[in-house]
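The complex is shown incomplete by one protein chain, all other protein chains being positioned as in the whole.
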Amino acid sequence: MQIITTDLAIVGAGGAGIRTAIAAAEKNRNIRVALISKVYPMRSHTVAAEGGSAGVIQDHDSFDSHFNDTVSGGDWLCEQDVVEYFVKQCPTEMVQLEQWGCPWSRKPDGTVNVRAFGGMKIERTWFAADKTGFHMLHTLFQTSIKYPQITRFDEFFVLDLLVDNGRVCGLVAINLLEGELVQIRANAVVMATGGAGRVYRYNTNASIVTGEGMGICFRHGVPLRDMEFVQYHPTGLPGSGILITEASRGEGGILVNKDGYRYLQDYGLGPETPLGQPKNKYMELGPRDKVSQAFWHEWRADRSITTPRGDVVNLDLRHLGPQKLAERLPFICELAKAYMGVDPVHEPIPVRPTAHYTMGGIETDSQCETRIKGLFAVGECSSVGMHGANRLGSNSLAELVVFGKLAGDAAVERCAEGHNASDSVLEAQAADVEKRLKTLMKQKGKERWGTIRDEMGLSMEDGCGIYRTAELMRTTCSKLAELKERVKNVGVTDQCAVFNTDVLSLYEITQGLDIAESMAHSALQRKESRGAHQRLDKGCNKRDDEHFLKHSLAFYNQSGPPRIEYSDVKITKLPPAQRVYGAAGDAQPKK
Amino acid sequence: MKTLKMAIARYNPEVDDKPRFEDFHVPYDNQTSLLDALAYIKDALAPDLTYRSSCRMAICGSCGMMADGIPKLACKTFLRDYAGAGKVTLEALGNFPIERDLVVDLTHFLECIEALKPYLIGNTRTPADGANRQTPEQIAKFHQFTHCINCALCYAACPQFGLNPAFAGPGSISLAYRYNLDSRDNGKQERMPMLNGPEGVWNCTFVGVCSEVCPKNVDPAAAIQQCKVESALDFARSVINCQKEKEVR
């Protein structure tokens, strides 16, 4: 097996991975960085983010305000020291992106413009029309080209880590085109592999968002933190799940049920705001968990619209007019026309909540390092403690660059330490990875991975959806256990070495089952309702700070479901309070 | 449910000497995209069918392929549009070497992007200095060319790239030109040698088909023609400067 030696290996070349690579290259001009991704960097899912990226910029805004919105938005499950660092770094990182060429939308005087977003008290969302993720990713990718320190390994699929003595020493990857395994030996490894939205059947995520990066760390004993918190985005297209940005509502779009009624006013987000005058933290600018939950109630009360692709409500943008739609939301118009046959200028867009974001992930400390020394995690795959129980829109793009920079800097320092791992141990681990892959290639059986994937996805929708009950979660847990057995009987048809997507899809789904289990079991054991984790069963339908103001930690267990433990939440300056929006939010006494 | 016949060019480098067509019958409705159909085939009929895909919403640029000989994004092309003909033929993206089934080797494209230095050059501002000012008018000059998703459909359509695989091609030239036009950039002189050179803009004969197939209306043909004007001016300037230098001597 070929061995490539580098200083720092980064797994994943989305926004977080590339930002990490650039930070490392800038911190140490002589470093060698391997940027490894199973797809070309510009295919990474960052590309699909639409609305914008947060950063305090207006004179009447403050870091404290952004902090308060984020912590209360996360239902007090955020690591507050991490959030404090985050809000302070956001504007710097946004300006840095500007200086790398990101075409932020501007005001007529040439300064950067910001827009309103859900759960944010003041406008602080930097945007590039409605393709912010696309422009950020391409800017980062193109900028990364100028650093000779960065060597890209495009279309290399990482199978496992090499760890000796509690210290990460590299990884094993397969070169997709060659079908050959390589060891990439490194002093530090940064996981930037994105979320796991594809464990749900209907989601806004790209087909590559399968979560195996989390799975790899999980199997090495790193806990997955707060996995029960999965965000449903309120506005996805029915069937496909394609994302319709929250910026549609930030710009003034409204949500109406089948009677044309703006139902959000009935769910603690009112009173109704005048058409075309969106008000921060009111109505359509409520946080995503609350807006999705409101849909659920409307659906149960039979006030949604039934279509062949599921129940929907209408997102009405017509009053924005063709000019504003073309300037601020061109991509939304393109998507609605292509995938729904609906022109938002003339008709409302049918939407429904779809799984969108994994708030939890690989547990890290405030410097993005995991319990394995030298192993870092950043971006959606990680849980640095940013998002708590519910993420605010536009905080995740900012997270990529803020913590990408932090992880890059921290990893460079870790690299300098070096390690004295035993070569024979690493060789043996690599040989084991190769053996496991060969065994998987030869696996025979009547099951198909597509069936397993679909059954997993539907079961997750049932048990770990917008509202949960113990019974439904238990059913999902046992379904997942069943699927974990059945996946061993999936036959691999494709025996070709070149670009074998059959065996790697099976690998992804096997890891996905682990992730799904960590979500379902963490959810089942959290006997309260908080943020995106809402339960209907008795005694669990309220927030319970006494018992559950805690992070859940899911540990891998080879012989059964994950072991769930808990850890404390760091609270610095905002003690838990009631989480309210709309008029009730304004009525709440200020601290 | 209605079904459509899809003839897909298969190529397994370990077995085949050249691509061969295999027919599949795929059920579809009004919203089924070519990509949905490929996923159906991979799930239900041929697990070894190989193609690239990611976002399924026409922004990542993974799933470029030839549908009835025309470069298309599979995720933004629908089976309903082929119902009249009763059949659609899918082949790997044109003008690139086929590695397997619908997967091509994009190395040349990536190398051209890298060689043309698509990043801001010669701007020494740091975050401490605050953001550059750039008016909407200044942005409008280059904004269209920032929309390229690197899907390479333009390369598959361009006969000049087909005839001369060394040509830098429409996508990478548009990107270089995007930075040349950016008011924050001072790197034009670093990009012009390659744009002027043997792999540069003068390979283009303005067929214009690149702009026709572009799924994001980037209009690379316009970028290349404007680049030709720049290149000609650049040449004229260098001749004049050369003359002046001679006179000085």
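In order of appearance the chains are A and B, and numbering begins at 1 in each one.
FYI, a contact is a pair of C-beta atoms (placed from the backbone, for glycine too) under 8 Å apart; a residue touches a chain by one contact, two chains touch by 3 or more.
The definition used in the following text is that contacts and distances are computed from a predicted model.
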Per UniProt record, name of the chain withheld from view ["Phosphate transport system permease protein PstA", "Fumarate reductase subunit C", "Integral membrane protein" or "ABC transporter substrate-binding protein"]: "Fumarate reductase subunit C"
Which displayed chains the unshown chain touches: A, B
Option touching the unshown chain, where A:V498, A:L549 or A:L574 are the choices: A:V498
Identified contact with the non-displayed chain, of B:M6, B:M57, B:I98 or B:A176: B:I98
Among B:A44, B:I70 or B:I121, the residue in touch with the chain that has been omitted: B:I70
For chain A, the residues touching the chain missing from this view: 177-180, 496-498
Contacts of chain B with the absent chain, listed as residue ranges: 11, 13-14, 16, 18-19, 69-70, 94-95, 97-99, 105, 141, 159, 162-163, 205-209, 212, 219, 221-222, 225-226, 228-229
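Keep this in mind: only the chains that are shown with their structure count from here on.
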Complex contact set, residues of chain A against chain B: 39-40, 42-45, 47-48, 92-93, 95-96, 98-101, 103-104, 106, 108-112, 131, 134-135, 138, 142-143, 145-146, 154, 177, 206-208, 239-240, 242-243, 331, 334-335, 338-341, 448-451, 492-494, 496-502
Residues of chain B that touch chain A when the two form their complex: 12-15, 30-31, 42-44, 46-48, 50-62, 76, 99-100, 103, 105-106, 110, 113-114, 117-120, 123, 125-127, 130-136, 138-139, 142-143, 146-147, 149-150, 175, 179, 182, 184-185
